[in-house]
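Note that one protein chain is taken out, while the other chains of the complex remain in position.
Labels run A, B, C and D following the written order; every chain starts at residue 1.
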Amino acid sequence: MGYQPDRSQYPQQREDGSLDIDLTSGKYLKLWQGPQHPGITGNMSVELTVCGDEVVEGKTHVGYLHRGFEKLMERRSFIQCFPIVCRICVPEPDFNEYCYAAAVEELAGIQSPERADWIRTLILEMGRINSYLMYLGGQAGSLGQGVIGQWTTYVRDLMLDRFEELTGARIYHMFILPGGVRGDLPDGFNKRMEETLCEIENVLKDVYETMFCNAVFKKRTVGLGYIDPELIEPYGVTGPTARAAGVAKDVRKDQPYLVYPELEFEPVVGTDSDVYARADVRRRDLLMSVDLVRQILSKMPNDGKLMTKLPNVLHWKIPRGETYIRGECSRGEYGYYLVTDGSGFPRRVNVRGPSYTHAVALLERLIVNINISDVAGLMVSLHTYPPEIER
Amino acid sequence: MEFEWIKIPYSLLTLFIVINFGLLLTALIQKIGARVGRRHGIPIYQNYIDLIKNYAIRSSITHGFMFYLGPVFRLSGGVGLLLFVPTIYGSEMFSNLSFAGDLILALYFVFFGALGMALGAGESGHPHAAIGVSRGLSQMTAAELPFALAVFSVALQYQTLSVTDIVAAQQGGVLNWTLFTNPFAVTAAMFSFLGSMMRPPFDVVLAPQEIPIGPPTEYHSSYLALMQTNRVIFPVAKIVIYMNLFFGGAASWPVFFLKVFLIYMVSVFVGVAFPRFRVEQSIRWFLIWAMPLGILAIVLV
Amino acid sequence: MQTLYTKLKQLFKLGELTEQRQDLAFITVAQEQLRPLLLHLRDREGFTHLVLLTAVDWMEEGQFQLTYLLNDRAGARDIGLRVMLPRDSATMDSIHDIWPTAATYQRELREMFGIGFPDSPGVNDEFILEGWNDIPPYRRDFDTLKYSEENYSHRPDRETTDPAQHMKQQLYPDEG
Amino acid sequence: MKEELKKRVIKGPDGFEFEVDPLQDYYCEAPPTVQPAAYQKIVEKIFNWARSESIWILGFGTGCGAIEMRPLMTPRFDAYRFGVQWRPTPRQANLFIISGYLSTKTLKRAIRSYEQMQNPKYVIGLGSCTINGGMYWDSYNTIKRLDDYLPVDLYIAGCMPRPEALLAGFEEMKKIIRAGKAEGGNLYAENFDWYKANQKKVIHDWDMPEHSW
Partner (left out) sequence: MSIRDVLSPFTAWKYLFRDPVTITDPLNERPGAARYRGFHQNDVQACIGCGTCETICQNAAIDMVPVEEILTESGDSGLRPRIDYGRCCWCALCVDICMTGSLTMSNEYKWVESDPDAFRFIPGVDKKHWDDAELGYRRPEGHRLTPARRVEMHELEPETRIGSFAEIVDGYSVADGLLEAERCVACGLCVATCPTHMSIPDYIAAVRDGDYERGLALLYETNPFSEVCGRVCTHKCETACAVQHEGEPVAIRWLKRHITDQVPYERYREIVGDPAPATGKRVAIIGAGPAGLTTAYDLARKGHEVVVHEERENPGGMPRYGIPEYRLPYDMIDRDVDLIRSLGVKIHCNSRVGTDVTMDQLQQEYDAVLLSIGLHLGRSTRIPGSEHQQVTKAVDLLRAITDGEEIEAPRQVVVIGGGNVAMDIARSMARLQKQQHGEVNLTVTALEDFAHFLADPEEVKECGEEGIEILDARGPQGIMLDENENLIGLKTWHVVSIFDEQGRFAPSYDESDEQIHQGDMVIEAIGQMTDVSLLSEELTEKLEWNRGRLAVDVDGRTSESWLWAAGDCVKGPDVVHAVADGHRAANSIDSYLKEKTV
């Protein structure tokens, strides 16, 4: 298949197709980026084989954060799984909660109330904003522009305050549980949210001026890490990474869930499919999320139930079945494959994180022939969060 | 020329002032950078504490002879650079050990520390250090070239290789500064200055996100403290040269402090706003933008 | 989905169909039918996106279930192909040449379930675990609590009391 | 064991052959030793004060707690104000924050990083996971008690602890350092065999040098 990177220069290939890399020759050097490395996206590592400043081979190593969630969930009851799922992805935990809750609801045959769906959507969009803000800081930081990270982390922190007052926690919200959500919007939430959104928009304007209209940033990122649109499907690329390549993949539009059918938006699409385009798509997507949050808050029904009646969660049993629930998280398609067997515990849970394909197969493919200096920038541009790879 | 022994305590006094000034200046610069990032940043005295802390680390390891000598070379480069150029124009006390051909020696010292560092860091055996060194040397070569051209141009302009004489030639008003008499040389030199201050967009040598801080990766405890000391002396010393060559020197300490600060701020002003170039991009940048200016400066002179 | 199933049924030997949702169905497929079916679905039916590949351990039935979940974006539908493998010495053909990203999934399945995928690139490399010395951990017969207790020390002095027992002792101390 | 970690003979570019054993640290042939404090009490006091006011954290996000490090170092909380900075290399760091659970795979790297830090060095355990396993108490892949493997000076409760809690932790850490009680590095050296035995018990493929700095 034609999915292999260009290896016309070096290293040479042996007859069996493997790469002829002789470390003792002194021509090649093994360089580990991570896990203890500031340029790595979280606790993972990439084993680089470099020739001069150029990477000839990269291998992703994961598992540093493996806790065996899928195994642990098999010995926890359905409600007990609810606090644990959000730990699978730290920067945007809510998708785990939503996908898990929706999967359980579907197999248990219950329906979350309408207002709960609105609040769920709100939370997911807030989480997306957070995740993108973190990404923007990281992307600029990986290329040595620290100030962007300072600004975005600040506004992200404001959003965390909103999360805190809504859900009662900063990072692991544990708010969306099977059957609905845990609480209602606090008083005056809309007003404070609007202030936060304004602040975010202001900062984004500055980010646009200093990061995107920046000669050096452009010099570094334009053309870097080009993903051929042909590669999108074979490599299972989803989310902004795919949209930057011109493929308008967005689960929110393709297979709408929650209240997305009632919101007005168009998937943000880029054209150039390089690091710059991906950053730009995410920036615009972030602005769209800001708009979506506004839409949600204005269109949301004013009252209504937040939880459906659950059976006694201590002995909750769900009949045999299997399902897959997906959502569009800030990195791409996030999904839960849940299998039940009629007992009080899941038979199997499989988490499909977008980073799984992005950070392993795709990264290993893209990393070939780039400069060592660009490795961090490229990795960040795929927006990978390692815990969702190894779980 | 007869050597006056009194110069030695005088230069040590200069050194002392410069070290303290440097410690505070770098902290202030950091605070300014932090301010752009909407925060307060380190306390102004933080550098002193860090320095004591690093000397107070109990254990230290060595990777060999050169590893040990690296910071020493680096520091002597900085100290040497400082001591062989006059700090305060017209002051007997603070003209240090300057002599007729000190400009050449100063240029030598600019390289000396870096080379020592390269040897030491290379000895540390850490691949990141090695990569940092190779990046550093190539970038520095490219960056110093316009500077050398500018210096050459200035030397031609004033017909002397003595820094004191060059400063003397610039007295008598702002418009007498080389900045205005030979703007191309100054621009070329300032471009080079950006490249040598280890700030974005030319800090790929240290780039923590790529090769965790590059050459000093393995340095720690008192080695690191030595390097920290150098890191406050060297930029000041270097700026002193720039100040003397291009900005009319300083006739008193307050003027000195102000000018050093302002010149330092040039690199910070650019550094905060931009990400960093890759090494070959920055070399290309120097060759395309700074070099022609330097050549132009020489030609025009 | 029913129409697709009928259509496929004419071409392939298919097992049971489970329609989970309007846009999601699972079909059981025989091991040797999988590859042509995948190619057919990808090239003819628009299921170009391999969403995930994972396994379920039906230990009691002595089987592994491999689930290949495919997505047709244009048609907004998903199809899950179930392949049942005998649990002992389970091996399956690799599909990394159809979707390169499948190699990662197969590497994980090899490590976590012990399902073999000969010819899949790097399938025997350690992926998530390091220095693992027990049966593959995602198998049902692997007891994670037991392993954890045997290998790691927990903090001592954690004792709990059963309310019913404690009340009996307190309220009716005379009764055994 | 990985191929590249095995002993082998290498022919250099100059034709000279030499043997390489990647598992041996050529600069470190003895276990770490206890490093005495400065002889003069007053000097040690000043040193301790300086150490407490200049805490350099190792930039190694071992677990989820790492996500709160960013707010900590950025405008909202700005830990730089308190003399806290992060360093990208263990050689220059004094404080190792174990930010939550440690899988055995990370434990291996954490030990390596810890040993490369210079004495005096401190460890803060972040969150439940470092105390008694936290929510991964029954996981097959995470350690439960951090103090079995590394000497820990301080624990911060929370899952995960917020930046404010971390700042409170730093304040407490400073007190401990000033009081001269933060001697984790020496504790590690004293009980080196015990720690090593514990580490080897959970790291099944020990392919590291016996001791490194």
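Basically, a contact is a pair of C-beta atoms (placed from the backbone, for glycine too) under 8 Å apart; a residue touches a chain by one contact, two chains touch by 3 or more.
These numbers come from a predicted model, not from an experiment.
Put simply, the hidden chain is in touch with A, B, C, D once you look at the whole complex.
Shown as candidates are A:H61, A:R76 or A:H358; the residue that touches the absent chain is A:R76.
Checked against the hidden chain, the listed residues A:Y28, A:Y100, A:Y154 or A:Y337 yield one contact partner: A:Y154. Remark: the omitted chain is touched by one listed residue; of A:M44, A:I84, A:M159 or A:A359 this is A:I84. Although one chain is not displayed, chain B still touches it through residues 32, 34-40, 269, 272-274. Mapped onto chain C, contacts with the missing chain fall at residues 155, 157-168, 170-172, 174-175. Interface residues of chain D facing the missing partner chain: 75-78, 81, 125, 128, 131-135, 137-138, 145, 147, 152-159, 161-165, 167-169, 171-172, 176.
The working rule: only the chains that are shown with their structure count from here on.
Relative to chain A, the most remote chain by averaged C-alpha coordinates is B.
Distance between chain centres (mean CA atoms), chain A to chain D: 29 Å. Chain C and chain D, compared by their mean Cα positions, are separated by 37 Å.
Residue positions of chain A with contacts to 2 or more other chains are 37-38, 63, 66, 68, 71-72, 75, 150-151, 154. Shared interface positions of chain D, defined as residues touching 2 or more other chains, are 59, 74-75, 88, 105, 138-142. Contacts between chains, counted with the stated touch criterion, involve the pairs A-B, A-C, A-D, B-D, C-D. Those residues of chain C lying in contact with chain A across their complex are 18, 20-21, 23-24, 26, 48-52, 54-57, 67, 69, 73, 76, 78, 80, 97, 99-101, 103-104, 126-130, 137-138, 140, 142, 144-145. Every residue of chain B that touches chain D in the complex is listed here, in rising order: 34, 37-43, 46, 49-50, 52-53, 56-63, 208, 212-213, 216-221, 224. Residues 33, 36-39, 127-128, 131, 200-201, 203-204, 207-212, 272-281 of chain B are the ones touching chain A in the complex.
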